[in-house]
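The structure follows.
The complex appears here minus one protein chain, its other protein chains still in place.
Let's look at subunit A:
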Amino acid sequence: MSAGHKTQFWTIARRDSAAGYLFIAPQLAGIVTFVLLPLCLVFWYSLHEWNVLANTFNYTGAQNYRMLLEDPSLPAVLGSTALFSLGLVVLNMSLALLLAVLLNQKLRGIAVFRTLFFSPVVVSLVAWTIVWGFLLQKNGGINGMLLFLGIEGPNWLREPVTAMISVIVVQVFKNVGLNMILFLAALQSVPNELYEAARIDGAPPFKQFRRITLPMISPTILLTSIITIVGSLQVFAQIAVLTQGGPGVSTTVLVYYLYQQAFQFHFFGYGSTLSILLFVIVACLTFAQWQLRKRIVFYEN
């Protein structure tokens, strides 16, 4: 059998596409193994009651979902989650934008400040949180400083309102640098001619910011808000280290509640159901934001 007259199987087009698939294969395999498969498994587990100790795994249909609807703790947990996310997003985005605008000046030594504000991002999350845990104790560093100023500080982590503020602020300080850098990059890409034109027309600085800067960096605002909201819904370590969900259940956010149900109380089935809920919430929020972009975000082309 000679191959001389047969059309070759490996045409150039086929070769190209094969090479392409080979290149993306590692990434694809990763996504299938570590994202899609676990997602399917979590859905599968959520239809079961899995008693780890007794080694039983029984199909219970929609029972976990019914439990989800009747769970007396869930409204409080979702409330805390919403409060946490909202506080985090608002504080993080406004602080990041403020810092970025301040650090966008051409001054000597400005790079030092940029590095300073970015540095918490590269610190280990747990180490960062543990240090803040010490600072926020009743007789800790922050109240010590307040006392120096003649103010008796609250028991930060032991009162519902201050505990929520504390976990939000600790998280904001940790990650604000990342958003700041993104904003800074966006600010620097705004063409200078626009500002020049505005100045000639006599627009005051605030108007310039509102009418030129904000629209020009709106794609970055969208991006950072998506990242921040999704990130805020997945916060776990800060809660686990600082408050363990307390006092009461005031800082028990959805991810921490999920962890408690699955890993501490051993209700893996119900924990899986909660993670499906989290997935749906994140997907909906991201989708909503993506839709909003058409109306709010400005694209040059």
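What we mean here is this: a contact is a pair of C-beta atoms (placed from the backbone, for glycine too) under 8 Å apart; a residue touches a chain by one contact, two chains touch by 3 or more; residues count from 1.
Note that in this section contacts and distances are computed from a predicted model.
A chain of the complex is left out here; the name its UniProt entry carries, from "Multiple sugar transport system substrate-binding protein", "Putative Se/S carrier protein-like domain-containing protein", "Multisubunit potassium/proton antiporter, PhaC subunit" or "Sarcosine oxidase subunit delta", is "Multiple sugar transport system substrate-binding protein".
One of A:R14, A:R66, A:K138 or A:R210 touches the chain omitted from the figure, and that residue is A:K138. Of the candidate positions A:V89, A:L103 or A:L157, contact with the unshown chain belongs to A:L157. Although one chain is not drawn, the whole complex shows that of A:L22, A:L53 or A:V122 it is A:L53 that touches it. Looking at subunit A, the residues touching the absent chain are 50-55, 136-140, 155-159, 244-249, 260, 263-266, 268.
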